[in-house]
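Structure first, commentary second.
Every protein chain of the complex appears in place save one, which is left out.
Take a look at chain A:
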Amino acid sequence: MNHPDASELLSAARETLMKEVFPSVPENLHYEIRMIASAMGIAAREAEQREAATQEEISLCSRLLPETVVVGTTSQDEARRALARAIRAGQFDQETQGSALHEALQQMVLSALRISNPRLANTSAGEA
């Protein structure tokens, strides 16, 4: 691993942008700067959390569809495709299967929220 790693670099760059550059940028570009900072924040968190989130998602899918999704061989895209197809085919229409699916999706979405919107992830975890 290189140091600083991708996440550390992006965080440092983001901090400089907001603390040192933002105050002297004309107001009509504030929205753009905020968007840039937001994109850098997401990318920094993703660089850090992506691997674990992907593995978690595949293993959740595998628990729901043990015959189709295999941890170690199935990719994240394939796992999502398999799950989407199974939902449409009605495999989760029964109450028991439905609640298991709902719970798993909620976990996946929370992991994605921790990357894209950590503030909301914290309140949602509190609510759930």
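In this section, a residue touches a chain if its C-beta (ideal position, glycine included) is under 8 Å from a C-beta of that chain, and two chains touch if they have at least 3 such contacts; residues count from 1.
Here is the rule we go by: contacts and distances are computed from a predicted model.
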The complex's invisible chain, by UniProt name, from "Phosphotransferase family protein", "(2Fe-2S)-binding protein", "NADH-quinone oxidoreductase subunit H" or "Sulfite reductase subunit C": "Phosphotransferase family protein"
Contact residue for the chain not shown (choose from A:10, A:58 or A:83): A:83
Options A:6, A:70 or A:113, residue touching the unrepresented chain: A:113
Residue, one of A:12, A:25 or A:39, that touches the chain absent here: A:39
Touch list for chain A against the chain that is not drawn: 32, 35-36, 38-39, 42, 77, 80-81, 83-85, 87-88, 90, 92-93, 101-102, 105-106, 108-110, 112-113, 115-117, 120, 124, 127-128
